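Omission of a single protein chain aside, the complex is shown with its protein chains in their original locations.
What follows is subunit A.
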Amino acid sequence: MAEVLVYVDHVDGAVRKPTLELLTLARRIGEPVAVHLGPGADTAAATLAEHGAVKVLTADAPEFADYLVAPKVDALQAAYEAVSPAAVLLPSSTEGKEIGARLAVRIGSGIITDAVDLEAGDEGPVATQSVFAASYTTKSRITTGTPVITVKPNSAAPEAAPAAGTVEQLAVTVAETSKGTKVVSRTPRESTGRPDLTEAAIVVSGGRGVNGAENFPVIEALADSLGAAVGASRAAVDAGWYPHTNQVGQTGKSVSPQLYIAAGISGAIQHRAGMQTSKTIVAINKDAEAPIFDLVDYGVVGDLFEVVPALTDEVKARKG
């Protein structure tokens, strides 16, 4: 069976959930071969094997951390040459997309970004995309070269499928031309203890209606009662009430959770672009005419400062 390269997104060997989703999708089109760059391959290998990786190709070099993107492209290209895969899958993160794009140029292949589903087709893998702020669903494929496809988080439920996961060292030479962009410093994001926004099963977001940084704990309390991640609209972020890293929307994170709760958010097209594919959508807004209500499965017209704390109490009571 044809092999499919899966680029591993991880933090020091802790594999992030979107990669497990990629492995699941990869099995629909071939045998997944994981490419793990940087430290922690031994830790990662067990998880990758459990989710279907027949092989784990790994390389570690200081250049991966010292320079932006290009050295990782050199490594992925080496893996591509070693394996001759039927497709290359990467997560739709900023970095995943950029690595995929540069690889596509080098190997003379087309690229599809932000797939939300993937299937085997007669003429190669067929990718589903959700475009124009999720108002259209398209099916596309790559006609030239080896398909390079980036997949959005939450596009598939990770399935266990134990495989060998044999770890093999990958020989990588980082080209001089790949050392153009120096990473002078790196400050890791502080963990909030809450689930990652893009991976969370439930997201609770607050908008301008939250009316101040001092009120965001109302949103956080609901999120914590549900074990959810916290999101924010750009209006809330621009006002300085919540960090930009929590922004949901076209220029923020794109989320696709099982449940999305929007409180005090009107539902502008750019916000919808980042959350419209959520499975169940709930909104709390005091304006019955707010466009967000066009999207909801359940909406409450009311003051979020009444509704949200009452809901939080109710959730806590029910969870005991």
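Following the convention adopted for this analysis, a residue touches a chain if its C-beta (ideal position, glycine included) is under 8 Å from a C-beta of that chain, and two chains touch if they have at least 3 such contacts; residues count from 1.
By our rule, contacts and distances are computed from a predicted model.
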item: Absent chain [UniProt protein name; select from "Inner-membrane translocator", "Electron transfer flavoprotein subunit beta", "Phenylacetate-CoA oxygenase subunit PaaI" or "Sugar ABC transporter substrate-binding protein"]; value: "Electron transfer flavoprotein subunit beta"
item: Candidate in contact with the missing chain, chosen from A:T43, A:S140, A:T192 or A:N211; value: A:S140
item: Of A:F64, A:W241 or A:F293, the one touching the omitted chain in the full complex; value: A:F293
item: From A:S84, A:T173 or A:T245, residue that would touch the chain that is not displayed; value: A:T245
item: Touch residues of subunit A, complete complex, unshown partner; value: 11, 68-70, 73, 93-95, 97-98, 100-102, 104-106, 109-114, 126, 130-145, 177, 180-189, 198, 202, 226, 244-245, 250-251, 258-259, 269-270, 273, 280-282, 284, 288, 293-303, 306-315, 318-319
